[in-house]
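Notes for the one structure printed next.
Here the complex is missing a single protein chain, while all its other protein chains stay put.
When the chains are written out, they are named A, B and C in that same order, and each has its own residue count from 1.
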Amino acid sequence: MRPCTLLPSAGGYDVGLDVTWAVKWLTLSAQAMAEHRVELIELDRAIGDSDHGENMDRGFQAVLDRLAETPPDTPGAALKLTAMALMSKVGGAAGPLYGTAFLRAATALGDAAYIDAPTLAAALGAARDGIVARGKAESGDKTMVDAWTPAVDAALAAAAGGDTLSVLIAAAEAAEAGAVATDPLVARKGRASYLGERSAGHRDPGAASSALILRAAAGAAA
Amino acid sequence: MRPCTLLPSAGGYDVGLDVTWAVKWLTLSAQAMAEHRVELIELDRAIGDSDHGENMDRGFQAVLDRLAETPPDTPGAALKLTAMALMSKVGGAAGPLYGTAFLRAATALGDAAYIDAPTLAAALGAARDGIVARGKAESGDKTMVDAWTPAVDAALAAAAGGDTLSVLIAAAEAAEAGAVATDPLVARKGRASYLGERSAGHRDPGAASSALILRAAAGAAA
Amino acid sequence: MKKLINDPRAVVDESVEGFGLAHADLVTVHPEPKYVTRRDAPVAGKVGLVSGGGSGHEPLHAGFVGLGMLDAAVPGAVFTSPTPDQIIPATLAVNSGAGVVHIVKNYTGDVLNFETAAEMAQAEGVEVRTVLVNDDVAVEDSLYTAGRRGVGGTVLVEKIAGAAAERGDDLDAVAAIGDRVNQNVRTMGVALSACTVPHAGTPSFDLEDNEMEIGIGIHGEPGRHRIAMEAADAITDRLLEPILGDLGVASGDKVLLFVNGMGGTPLSELYIVYRRAAQVLAGRGATVERSLVGDYITSLEMQGCSISVLRLDDELTALWDAPVHTAALRWGV
Partner (left out) sequence: MKKLINDPRAVVDESVEGFGLAHADLVTVHPEPKYVTRRDAPVAGKVGLVSGGGSGHEPLHAGFVGLGMLDAAVPGAVFTSPTPDQIIPATLAVNSGAGVVHIVKNYTGDVLNFETAAEMAQAEGVEVRTVLVNDDVAVEDSLYTAGRRGVGGTVLVEKIAGAAAERGDDLDAVAAIGDRVNQNVRTMGVALSACTVPHAGTPSFDLEDNEMEIGIGIHGEPGRHRIAMEAADAITDRLLEPILGDLGVASGDKVLLFVNGMGGTPLSELYIVYRRAAQVLAGRGATVERSLVGDYITSLEMQGCSISVLRLDDELTALWDAPVHTAALRWGV
């Protein structure tokens, strides 16, 4: 799993992330979506339209198909392929948002074969910015942004002195905490916003799926 | 309640039935339909279309309205008015069948002010014949005929040696037994026949309402 | 029971009143006794077409009143056939002198009430013919029952006989066309859920979560068999088999395929059934020349559907295609 080349990082020498990691990340993400499909549907049932788990599962299965069809050479290529698959297979709000996120992250990574911690944190930041640019949600609106923004903050902080694994672990933990923190919020964006006060007391499904994806990223690097 | 004139009957002198009895019969019938409305709906729900109690209740309420509007002079007039009200307000299978039954009974009674036991039994026979003529059901087809035919047989037997009250009591008891006896039958006429074997094990709603009407007739004479 | 109703006993009155308000360009509602006529009835020289039956099957029959279809519809109480005192004035109102055809679904109540009304209308000088519709192949032993029921085929009889009347056919010819449609159509239905008659308040039968009723009629009565739920394709095959067998559909036959919703089934599901039925018919070498998919003869909010197959000939096809302008069926105008 670990590449044989060592890359410099702020905290000393880091084992960089390569395309194998990226493919493993996407594979673990697809597994997570399949495993948590019903749970995500249930979250969406409470404050949305019962499709988020189905959509994400369908989307990541398509990612797996395309990874098998045309194996990517670089992490950036893997994420770009993912962006395209999600954009064309997920639909709903999550499709374009995740599609943009992966596309921006892919752009941030460029052609690099290996990713160091700062690049990784920057790519996560680009993904988050993409979601915000498309969806116009602010923190506290009870959307996936509430998982991504703390994740990016934690990733940037970890990248200052840690390796890629510690960046991803920090991001995953923060995303999970961010998702949990959506529970009491009143939604102001997306479908849940129609419920007004009634949206409080439920976890945002997109924040939950985001946490799963970031946890998969850490798992792939471990 | 009892008229002041005594009529000869086979068994001696009988208190004949007059228009007051007829009106009371119809009033008690209307009460019975209202009271047993839900029960008749339930019977019809099991092997039909859940409307028999509603239809009979609506029909007999219309009978009461018309009795109040144009009080009849004779038992025959009361039954004719009933026939017309049921025919125009009940609908379904029961409407024309009961309509014909009351019309034939009215015709059998003619203009008579008082009815003796044989006339009464003959009128019940005419009612039954009307039902059979319209509906073409035979005994054992699991229809209201299975209440009326034993009732008429018992009425004719009672009329040979009894007064009108005993005719009506005999008819009511036989109708009730006849209705109960429809339970195991497989329906061959009416809506229940579509169920085939599945119609067995349920009482025929029309037989049940017939028994209620004949019991009301006895109650009015008591 | 949850329904968009006020007093359960006012359901038919209020619904028909609303129908009259919404379609004042097409129909006139006569409130007491209740019947609905084509706005321009009686149409000079034209044979009048009257149908009716219990309510709860909407859009049948009032939704089919208008040019090229019915001249009058007579709604009874929910699932209860109407009474002669409604049918008679409806018959008189649409008689232009050319006589009136009664289209009657074969149920004891409908038959008896229309029979009485026809007699009395004849006594008033109106020539009446009756077309009895009995297309339901679910009723097997018709010798030992009230006979096959009139179900989905009724819509097709009303459309095609209506077109015959509109083109100027005489009384016997219109009745003959109606009979011909009836002889060439077969129907079978399935319920996934019961329906609740407003005045009754409880579902017309109880079905487990994994059960369905095969061979239902249109009055919420239980069907002939209760079996375990199956996939749509298997259900479709189960409905189609007796239809095609009884009708004797052969290779080269041209048919109209009608997939009807019972009221509570999404249209998308009807198209899933249609798809399979069309595949099966194609597999038998029959050509589906005309189609109808939607809720046309319903049982309140029942979930389920019926499939009807009508064997077409050129005349029936032309009459099907003829203009119709009613609340529920409209084309060519």
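Assume a residue touches a chain if its C-beta (ideal position, glycine included) is under 8 Å from a C-beta of that chain, and two chains touch if they have at least 3 such contacts.
Since we're looking at a predicted model, the values are computed, not measured.
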If you put the missing chain back into the full complex, which of the shown chains would it touch? A, C
Pick out which of A:26, A:79, A:97 or A:124 touches the chain that's been left out of the picture. A:97
Touching the absent chain in the whole complex: find that residue among C:193, C:260 or C:308. C:193
Considering the entire assembly, which residues of chain A contact the chain that has been omitted? 41, 45, 47-51, 54-55, 58, 87-97, 134-135, 187-191, 193-196, 198
By the contact definition given up top, give the residues of chain C that touch the hidden chain. 2-7, 11-12, 14-19, 21-23, 55-56, 58-59, 63, 192-193, 209, 212, 229, 231-233, 235, 257, 263-276, 278, 288, 291, 293, 295, 298, 300-301, 303-305, 330-333
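By our rule, only the chains that are shown with their structure count from here on.
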Using mean CA coordinates as chain centres, what's the chain A-chain C distance in Å? 56
Between chain A and chain B, what is the separation of their C-alpha centroids in Å? 77
